[in-house]
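Structure in structure tokens, see below.
On to chain A.
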Amino acid sequence: MDILLGSLLIQALNAIQYGLLLFLIASGLTLIFGVMGVINIAHGSFYMMGAYFAFTITGLTGNFFVAVILGAILSVIIGALLEWALFKHLYKRDHLEQVLLSYGLILIFEELRSIFVGDEVHSIDVPAWLNFSIPLGDIMSYPFYRLFMSGVCVLVAIGMYILINRTRIGSMIRAGATNSGMAEVLGVNISMVNRLVFSLGVGLAAFAGMINAPASAVAPGMGMEVLIVSFVVVVIGGIGSVWGALFAAMVIAFADTFGSVFFPSVAGMLTYIIMAMVLLWRPDGIFKR
Partner candidate 1 sequence: MNDVLLRAENVSKHFGGLVANDNVSLSVYKGKTHAILGPNGAGKSTLINMLSGDLTCSSGSVFLGNLDVTHLQPNERSLLGIGRSYQKTNIFPTFTVLENCRLAAQSREPRLGAVFSSASNYEPYKNLAEKAIWETGLEGYESRVASALSHGEQRQLELAIVLATQPSVLLLDEPLAGMGSEESFQMIDLLKKLVKTHGILLVEHDMDAVFAIADIITVMVNGSVLMTDTPDRVRASAEVQQAYFGH
Partner candidate 2 sequence: MVESKNKYVLLAVMFIALLLFPTLGFDFYNDMVSRIVILALFAVSLDLLVGYAGLISFGHAAWFGVGAYAFALLSTHYQVTDSFWITLPVALIAAAVLSFIVGLFVLRTKGIYFIMVTLAFAQVFYFLVHDVPAIGGSTDGLNLYARPTLEIGNWVLLDLENPLTMYYFILAALFFSVVLLWFFLRSPLGRAVQGIKINEHRMLSIGFPVFRYKLIVFVIASVFASLAGYLFAAQSYGVNPELLSWHKSADVLLMLIFGGMGQFVGGIVGAFAFILLKDVFMTYTDWWQLWLGITIVLFVLFLPGGLASLPSRFKALVGKA
């Protein structure tokens, strides 16, 4: 009984931690897709790019945190370049062309990764001072790095909420997404705002890849694995809502965690069944605005 209860509690902890991570992974998409309204299926590639930056730069400098900072800066620059060269031409076009364009990017990123870094599986060590565990029960312990990631996720969530909902930049972004011409007429430099937000979104996606790299692996195909779940998180939460995305990430994490323990045979479907149910119950997502 005690053991069962204890393990349920630990499972809940697992779920919360996983949910926060899912949110972090989807956060860049919340900006680019949720707020700006650009369907960017290359989100996973940006995530992968981050992980590979972390891997190579940690290799060069020997310091993970230096790598994270440098990698984030690089990613933001790459984001700005991509926006300038490609995405800015597509805001007024059909959503589906954005799908096609970002699909092209997926291929390009995947090949560039293969050319420059190769196809092996890599990993990054958890920085020494974060590399310890907290005992939980008698045989299991909880890696502190996971808690550290959770803290980072919470900070990102709060920061994003403030940026989007509490700042003037935030309202500019949202205004630009629905009627950029009108925003422009009001004196908002929409192209600048868009560039900023897009590169921030790319930076966040890459950041998620970097932060998560020590806890998982740096490998080909890692972007594709997070792509769909990121969209699921953003959509069921209610497009554009930060709290919604966070909540949705939690829902999925709990379903995944308890599903894989109690209903392993349907675990694969669970996320999708939940998404279908949520959207049928609230056709505009949980936190629609």
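One rule holds for everything that comes next: a contact is a pair of C-beta atoms (placed from the backbone, for glycine too) under 8 Å apart; a residue touches a chain by one contact, two chains touch by 3 or more; residues count from 1.
Candidate selection criterion: all candidates are chains of the complex that A comes from, given by their letters.
Computed from a predicted model, the values in this text were never measured in an experiment.
Of 1 or 2, just one candidate touches chain A in this complex, namely 2.
Of all residues in chain A, those touching candidate 2 in their complex are 39, 41, 86, 89-90, 93-97, 99-101, 103-112, 114-115, 228, 231-232, 235-236, 239, 265-266, 268-269, 271-273, 275-276, 279-280, 283-285.
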